[in-house]
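Only one structure is covered here, and it is reproduced in the block below.
Apart from one protein chain that is not included, each protein chain of the complex appears where it belongs.
The chains carry the letters A and B, assigned in the order they are written, with residues numbered from 1 in each.
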Amino acid sequence: MARLVTFIIMLIFWVLLSGMFDAFHLTLGVVSCLLVSLASHDFMFYGRPGKAWGKNMLGLFLYLPWLFYQIFLASIEIAYIVLHPRMLEIMDPRLVRFRTSLKTNLSRFTFAQSITLTPGTITVNMADNEFTVYALTKKAADSLPGEMEARVASALEGEK
Amino acid sequence: MSLVSSILLILGVFFFGIGTIGILRFPDFYSRLHAAGKCDVLATTLALVAVAFFNIHDFSWASLTSWDNVRVSLKILTIIAFVYVASPTATHAITKAAFIVGIEPWEKKKRDL
Partner (left out) sequence: MMAYVVLGSAVALVIFTFLCLFRVVGGPTVLDRIVGVNVVGAKTTVLLVLIGHIFDNVSMFVDIAIAYAMLNFILSIGVTKFFLRRKIARSDGD
């Protein structure tokens, strides 16, 4: 099952990259996709692909527009700080530690990436369930973990 | 259509400029990563979406149905998806290395103006 899904995804990628439909190129693509998916299908699905996989992907796609909106806000805020003439007075960096309640690896990964991409915070270290986050301003530090963790949880751990 | 692409492209270049100025102006290592990581993702997305968009709407209907143009636009979207995954990962790796090596964050109270 995992091999099949990996093979289909890689074949789509091959066709996208090569764009030729004659027999020679297609055969080459099928053979190489088969080899790669036989050798390394467990990189793509860590463990067994359960039934939750499709649901997770759907949740991820619904989560992406909100993430893009947050990235836009983040860049506006960075632009404000960068272009401020007395920059050192409005920034107040600090390290914040907190614990998360997210369970699976995928949701933790998504959460760490989202923290890095959203206003004023980057993930410094992630050990087990303790995140160390470097915040650029006090306002950004206070907003953690907050709304984002709830959104990630509802997108990726909905059935729990 | 070319107006929309132009606006997107100019916005993207503007955010690249913000990232560059941020890298040059910020006082310490961690805040430089802020400017680098975030602005680059947004700017890359905006600029590449502009080109992909213009590529499809080049010759109205004829280009929408030709496989080559659509394929090129899909490739550009692939770059965007890759940047979304890769850029925060690289930022995180660099930050973690800095944290382990022990670079001190700049803090306000240490510096009496």
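The rule we apply is simple: a residue touches a chain if its C-beta (ideal position, glycine included) is under 8 Å from a C-beta of that chain, and two chains touch if they have at least 3 such contacts.
Since we're looking at a predicted model, the values are computed, not measured.
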Residues belonging to subunit B that touch the chain removed from view: 2-3, 5-6, 9-10, 12-13, 16-17, 19-21, 23-24, 29, 32-33, 36, 40, 43-44, 47-48, 51, 54-55, 68, 71-72, 75-76, 78-79, 82-83, 86-87, 89-90, 93-94, 97-98, 100-103
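Please note the rule applied: only the chains that are shown with their structure count from here on.
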Centre distance in Å when subunit A and subunit B are each reduced to the mean of their C-alpha atoms: 15
Sites on subunit B touched by subunit A in the complex: 15, 18-19, 21-22, 25-28, 30-31, 33-35, 37-39, 41-43, 45, 67-68, 71, 74-75, 78, 85, 88-89, 91-92, 95-96, 99, 105-108, 113
Subunit A - residues contacting subunit B, complex: 13, 16-17, 19, 68, 71-72, 74-75, 78-79, 81-83, 87-88, 91-95, 112-113, 116-117, 120, 122-125, 132, 134, 136
